[in-house]
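Left out: one protein chain. Kept in place: all the others.
Coming up: chain A.
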Amino acid sequence: MSTHTMERREAVSPERPGVRPGLSGPIRRRLPGTGQLTAWAFLTPVVVYLAVFYVWPLVRNVDLSTHGYTVRSFIEGNAPFIGLENFSAVFASPTFGPALINTLLFTGISIAFQFSIGMALAVFFFQKFPLSSTLRALFLVPWLLPLIVSASTWSWMLNSDSGVVNSVIRTLGGDQVNWLTSPQWALASVIIANIWIGIPFNLVILYSGLQNVSGDIYEAAALDGANSWQVFWRITFPLLRPVSAITILLGLVYTLKVFDIIWIMTRGGPGDASTTFAIWSYQLGFGSTLPSFGPAAAVGNLLIIMALVCGFIYLRVQRKQDQS
């Protein structure tokens, strides 16, 4: 396939949503003769599905967090209601502070780097040089790999004694860094791996944002003698602001959820040096032979609240953009 056809097909992709489902799409004429009954008949499977496989697990989760479950009552289902005790236990836990800080650092730093590197690459690839679309496609690979593949590869690369990263550092005359096993570096290590995984997503979305910016503006700027640095900060960046907002907010929702990478690379350790809320919740629920489902569900519910706050801001911003 020539580079040109790939370019084209993507630019006029039929999958690009023209109308947002339901939320803000224009109200269209209903097809004549099809009633509400038919409409809901088509929706019934998904509604039942949502109720059984989303609502039920979530309700079960709230139920877990407000009852004093033990392993035994977990199976028998007769745990006493203890209100918010699990939550206060979670707040009082010595892990709470570090987990909160780690979650904020992990999310904030990951997004800052993913976004700026993704933006730089999007602008770079937008120059349309020979091979550009092929190389851009290759950039997608890290995002498509199973997370366990990426995480275990990074684990081995960052291995203290035999890892390639430390080998390079030693060659350059530096001291060996215990990436995954020292409290100072564990969080940095999982952040590095997560940035690597997130760059393609940012690149693709920002690139498609660039495609929607009119070329005339750049021509005018070039005629006025603007250099590329000025063009980026005065034209590209302001015009990309809506897409950037969406990219960052979606990034927030996704990054808060990250579990696999951290669990496989460090298991949240050493100690709780790289424990985020997602990790903490899993540790409590599944990490030991003596699970404490109540606190695990309580941490999980805190995480849902954080994700939903970001999610609602995202939906608000998107709605505003749709209206303007």
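The rule is short, and it goes like this: a residue touches a chain if its C-beta (ideal position, glycine included) is under 8 Å from a C-beta of that chain, and two chains touch if they have at least 3 such contacts; residues count from 1.
Note that in this section contacts and distances are computed from a predicted model.
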In UniProt, the chain not displayed here, chosen among "Cytochrome c biogenesis protein ResB", "Alpha/beta hydrolase", "Copper resistance protein C" or "Carbohydrate ABC transporter permease", goes by "Carbohydrate ABC transporter permease"
Of A:L84, A:I101, A:V164 or A:A222, the residue that touches the missing chain is A:V164
Among A:S88, A:Q184 or A:N212, contact with the omitted chain is made only by A:N212
Touch rule applied to chain A and the missing chain gives residues 2-4, 6-7, 9-10, 13-23, 25, 27-34, 36, 38-40, 42-43, 45-47, 49-50, 53-54, 56-61, 64, 74-75, 77, 121, 124-125, 127-135, 137-150, 152-157, 161-162, 164, 167, 170-171, 196, 199-201, 204-205, 208-209, 212, 243, 246-247, 250, 253, 256-257, 259-260, 263-264, 278, 281-282, 285-286, 293, 296-297, 300-301, 303-304, 307-308, 310-311, 315, 318, 321-322
